[in-house]
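All protein chains but one are shown in place.
Entry: subunit A
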Amino acid sequence: MAEEKKLKLSHTLLPAESMKVMAEAMGIAQVPEETSQLLADEVSYRIKEIAQDALKFMHMGKRRKLTTGDVDYALKLKNVEPLYGFHAQEFIPFRYASGGGRELYFYEEKEVDLSDIINTPLPRVPLDVCLKAHWLSIEGTQPAIPENPPPAPKEQQKAEATEPLKSTKPGQEENGPLKGQGQSAAAPDGKGKEKKAPVLEGAPLKLKPRSIHELSVEQQLYYKEITEACVGSCEAKRAEALQSIATDPGLYQMLPRFSTFISEGVRVNVVQNNLALLIYLMRMVKALMDNPTLYLEKYLHELIPAVMTCIVSRQLCLRPDVDNHWALRDFAARLIAQICKNFSTTTNNIQSRITKTFTKSWVDEKTPWTTRYGSIAGLAELGHDVIKTLILPRLQVEGERVRGIVEGPVVSNIDKIGADHVQSLLLVSAGEGGPPRPPPSTLSCPPPPAAAPPSR
């Protein structure tokens, strides 16, 4: 019987010391030991009683969190004078101090200057309560709209991607999120039953068929609209579409489509040297990465090549001497760095494979300057360690090569520009090899200039 119980009942009591301290604070010195012990017992009991009553108010208030208000009502219930004064909205820190052989816990009560309070501007009026309706379920199925939780939570997508065997168990789907909550409520269940009926396991639920290949009509419409807006000419629409990709919770099922869209799009547009479209596609990748409800790992095999292409491709635009394809390379490099940070593990070795690719193309003598630039940018985004171990040692060689172009006879304008860019990039990254720089994943820089004129 007893072994299943984890009931922990404490006989916690206030120390008699506290009673003495409080008595002193009230101006009563010399409280006998016995009295303070009695007082401590009594006070502990009363406090527990009040706490138990306060819990009742919490339950009736349909909340999970006990508030100071609950305690006030519990006091009122016992005909105790209420507490006056300001109500702290949040947690009040309990401070500790020791000295002179005594240990004290206390609230920090700062003196408040009234004029400060008067002079501070009024806080913003909180928003008023309002009522909003949405469909939680339509004839038994839950629509994937922002108001509803994502049909497949990120943890599950991750579990599916990383541990495919485990996730095939039925009921896994709903198990995750439920287990986390309300263990407290599961406890009072009859103990004999817990063993026999696995309440939490083998969840009850009819598994929603995970039909990745079928999109509902609404989803198809949505997909069409979004992709058109993403690569269309209206910048405002694009911004909205990207916002939607970055925030909507219900995109899970469309992810394979988006991934293919991007990968195919890059493939076609690299050949056609359509810089603008490549930029748009990269921004889609970024939006997908930003969506907190999506787990991209299963689609990296399509996304990484696409992004890599945008970094190291020999030519990305029609007029390499004029167009700012460098910005695209920088942006894509930052994306790759973010992907490495998010998904690289010891089993998939994404980062090391990417690093290898970059180094290989960089080391090659015949690599054009554009690719060279991309490789260095890609490496530079991967952080100090990479800069230190891979870029700095090659600085000398690369410097010679740049000088050869810059100072030597004019070969071609394109090479010259390329060399210039590599030079400045090297200066920047080498300079950053030392002092820390913001982590590459922050992507605080604005996206590549949409100003780059569509080269159509």
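One rule holds in what follows: contacts are C-beta pairs under 8 Å (C-beta built on N, C-alpha and C of every residue); 3 or more make two chains touch, one makes a residue touch a chain; residues count from 1.
One rule holds for everything that comes next: contacts and distances are computed from a predicted model.
Here one chain is missing from view; checked against "MTMR8 protein", "Phosphatidylinositol-3,5-bisphosphate 3-phosphatase MTMR2", "Transcription initiation factor TFIID subunit 5" or "Transmembrane channel-like protein", UniProt names that protein "Transcription initiation factor TFIID subunit 5". Only one residue from A:Gln52, A:Ser233, A:Asn349 or A:Ser412 touches the chain missing from this view: A:Gln52. When the omitted chain is restored, the residue from A:Leu77, A:Ala97 or A:Val397 that touches it is A:Leu77.
Of the options A:Arg64, A:Arg95 or A:Arg403, the residue whose C-beta touches the omitted chain is A:Arg64. In the full complex, subunit A touches the hidden chain at residues 1-2, 4-5, 7, 9-11, 41-42, 44-45, 48-49, 52, 56-57, 59-65, 67, 69, 73, 77, 79, 126-140, 142, 147-149, 174, 177-178, 181-193, 196-197, 199-200, 202-206.
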